[in-house]
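Let me begin by presenting the structure, written as structure tokens, before commenting on it.
This part shows subunit A:
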Amino acid sequence: MKVADYQLSQYLPVLILGIVAVAFAAGTLLLSVLVGKRGRDSRIKDTAYECGMLPVGAGGTRLSVKFYLVAMLFILFDIEVVFLYPWAVIFRSEAGREPGVILGSMIGFMLILFIGYLYALKKGAFDWKH
Partner candidate 1 sequence: MLAWTILISFLGAAALVLLPAESRRAARHTALLTALAGLACALAGAVQYERSAASGTPVDLVNFSWIADLHIHFHLAADGVSITLVLLTGIAAVAGVLFSWNIERRTREFFALYLALIGSVYGVFLSFDLFLLFVFYELAIIPKYFLIAVWGSTRREYGAMKLALYSLVGSAMVLVGLIAAYVVSGAQTFDLTELAKYHFPAAFQHWAFPLVFVGFAILAGLWPFHTWAPTGHVAAPTAGSMLLAGVVMKLGAYGALRVAMTLFPEGLRAWQNEIALLAVIGIVYGATVALVQRDLKFVIGYSSVSHMGFVLLGLMTLSKIGLSGAVLQMFSHGIIAGLLFAVVGRMVYDRAHTRDLTELQPMNLSALAPFAAVTFVIAGAASMGLPGFSGFIAELQVLAGAWQVFPRLTLLAGVGILVGIAFMVRVWIKAFFAEGDIKASAIPIEPISMPERAGALVLLGTTVLIGLWPGLLLNLITPTLNSTLFQGMVKGGPQ
Partner candidate 2 sequence: MNLSLLTLELGVIGLALALLLIDLWTPPALTGRLGLAAAIGLLLILALSWNMSGGPPVVGCGGMFARDGLALFFKRLFLAVGVLVVLMGVEYRERLALGFGEFNVILLIALAGMMFAASANDFVLLFVAMELMSVSFYVLVSFQRSRLPSLEAGVKYLILSALAAAFLVFGIALIFGVGNTTNFAALNAEGVRLAQDKLYWLGLLMVLLGLAFKIAAFPLQMWAPDVYQGAPTPVTALLAIGSKAAGFVLLLRVLFVAAPVLAAHWSKLLMLASAVTILYGNLCAIPQRNLKRLLGYSSIANAGYLLLGVAAVNASGAAAVLYYLAGYLFTLAAAFLVICVVMRDNEDIGALAGLSRRSPLLAGALALAMVSLAGVPPLAGFLGKFLLFRALIERGAAESPESFRSYWLAGVAVIGVVISLYYYFAVIRVMYWAKDPPDLSPIIVPARVQIPLAVCLVAMIYLGVMPGAVLAGATEAVKALKF
């Protein structure tokens, strides 16, 4: 087997996934047309769904800075979890080799985040009243 063929064959599962995804999406749409009951339609019902916000209007609506603050904090601590999962997966194998490193690096990471948390708390980032 040539190298190029080999490399491409590695991506076969991805191709299958793609096909399944397209088939699923198309299939559900088709199914709902075939099986579903057609309801009444209105202007509102036909507009795109945009997280509960009005999709039509001025683009630069002003939001409270709190939204952004919370969003950023959410992302920060969300990322923490993103790192924690793979860490947890390899923890067992790594702990056998260098237990100090694998534990220490995560503790350091958490410590820095904790200081960040303290900072945010003390600066009143979680205080909704202001």
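With respect to how the candidates were assembled, all candidates are chains of the complex that A comes from, given by their letters.
We take it that a contact is a pair of C-beta atoms (placed from the backbone, for glycine too) under 8 Å apart; a residue touches a chain by one contact, two chains touch by 3 or more; residues count from 1.
Treat the numbers as computed from the prediction; the structure is a model and nothing was measured.
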item	value
Candidate touching subunit A in this complex, from 1 or 2	2
Residues of subunit A defined as touching candidate 2 within the complex	98, 100-101, 112, 115, 118-119, 122-123
